[in-house]
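I have a structure I would like to understand better, so I am pasting it below and will then ask my questions one at a time.
Apart from one protein chain that is not included, each protein chain of the complex appears where it belongs.
Letters A, B and C mark the chains in the order given here, with residues in each chain numbered from 1 onward.
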């Protein structure tokens, strides 16, 4: 573990903040860190850039983090995990909810690779949107219609020609990932897809077994980014 | 520790043998190994080439080693210690007794450096001579006159012009080294000298303190090769 | 599967001496199934009668020479865990690890896992209250626990011991007297790490158990001493990372070894160790069972 200072906090909404650290972390998009909020708990968080995490309040520790104001010192282990593999071709990014965090980092990275990128981004309602300004070409879906089209990312994907894309990247809640996998399989696109999963984690380094998925692989060490093939 | 097989043994005399190992050791002249004779003891031995040690029987363990016939498996730790620093100029090598072992290795090394080498080699009597054939230009002194001139290496050095030599290398029994140091100092040559010392050793890696000399340095880790300056 | 790697431990036939250690990747049938494809046997994460939440994160950290953990025996409890293990595919034998406060509780636990090939009694967890080491450092209690469990099952029962005692052999003998079919040595050493910038212990529980390569010499010595004094088989555990470590433990007297922290390097480690051991036995012409304890006879 090492310690970092939170230099600046951007509050996207009541429940979502981005924390910028005083120093960048040498990491690739899709990798995560174990962030230790002293006196609370250590939790896994995907990097939304080499020097930031974007966090949604869903429990005691994340509520604390979202309310940070800058100046706090946190413990960091990592970066850990398997990153997205980049492309310089055509890329489709599919974000669901706070799953947008690693995908914003990926978007920056793919731009530097010269990729042509399209983003579809679904949330329950417009309060949950974050980092939208990081994307050049983005379509939004909200379940309540408070922004973009009413519906889910799957509605946005329905009319797309997936064969146009060299790579399809996704991250989002478990339900979305499951539905998306079915959809991609049906469209014959699962082999070009990489999906980042979220699970409860203890160690982050592949030994405790708390984040093992159905196929016996570990989200922390074999993932969090898996190829579509590994998941179907 | 690793294990090596003794491939071949050359018996120079009743009390001196050279053991050739099945594999060379990556080492420089002046370095030593800790050789473990299973069931006996582990002892420090200077390498007489990258794949050999030359041993004189002085106790139970060395007597055992000298009587090896080949095929024995021994434990080896090392190589350890500070080697001689080479020259491509004019070199004087001064050997006393079994101190000839590391100097034979040095001789080979200096030849490859293109050095011009002269060797003086003193022993009590001709039975103690070993590795003489390794030297191109060697003068021998024996205390009993059984080979070469009667006397010691100091007698051979007496008439030499030490200023001719860029480097002076020596290894031998404690008494010889002490006398030699005084002689070199008197002749103003001590700054160009490097001397290899022998002491009882336990660990070989600089922690136990059993080989500490008068100035507080460790023969195993700070030596066995010391500059003349370190010793006066 | 090469004959040279096969070992038999208290009647459990293993294709190789490589067992998954308890507490590592052993909470779900999904991971046990994957690892058991190449392991000689797998040991589950320890389970008690009731669900235990365990300690907050950080609960597992690594340092330069191994891991330190204080997971706190987190477990869903015997009933739910038995349900989870229904999906175990038995590619290799299944040992269920148990923790409890009393001999009676240990014996009760067994009844939930009648499908297991054997049981390991966790008498050695250094960071849980009233269980683990708290019961495993009293020879009388250890003898009684083993005896009760042996009454409750016909499967082999192994006692996993702690090095955090004055005399591990005394505890091992007590387990043997109680009827244990084997000893597993060792569990983790008590230890901790402090972050010097935050100026506080890193683990939420302050301290935990040290495992991994750094403690291997301690584990080898425990196996050596137990082998000298006991007749029942010994399973070595503590820092096994390379095939050389497997051989070292076997020479010290272990019939099998457990692998835990090394999963940190790869979850294919059972495959790669197995392949290395095949190469070793081809080179030397040995059967692994024949070298058990060989260093005592040198």
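Assume a contact is a pair of C-beta atoms (placed from the backbone, for glycine too) under 8 Å apart; a residue touches a chain by one contact, two chains touch by 3 or more.
Since the model is a prediction, treat every value here as computed from it, not as a measurement.
Of the chains displayed, those contacted by the omitted chain across the entire assembly are B, C. Interface note: of B:58, B:73, B:113 or B:232, the residue touching the hidden chain in the full complex is B:73. Within the whole complex, the absent chain has one touching residue among B:22, B:139, B:210 or B:227, and that is B:210.
Where chain B meets the missing chain, the touching residues are 1-3, 34, 36, 38, 41-43, 73, 75, 77, 201-210, 212-218, 221-222.
Although one chain is not displayed, its contacts with chain C can still be listed: residues 63-66, 68, 137, 164-166, 189-194, 196, 198-201, 206-207, 210, 213-218, 220-221, 224, 244, 247-248, 251-252, 291, 294-295, 298.
Please note the rule applied: only the chains that are shown with their structure count from here on.
Between the contact lists of chain A and chain C, the overlap is empty. Just count the C-beta contacts per chain pair and the biggest one is A-C. Averaged C-alpha coordinates put the centre of chain A at 37 Å from the centre of chain C. Annotation: 51 Å between the Cα-based centres of chain B and chain C. Residue numbers of chain C whose C-beta contacts span two or more other chains: none are found. Within chain A, no positions touching two or more other chains are listed.
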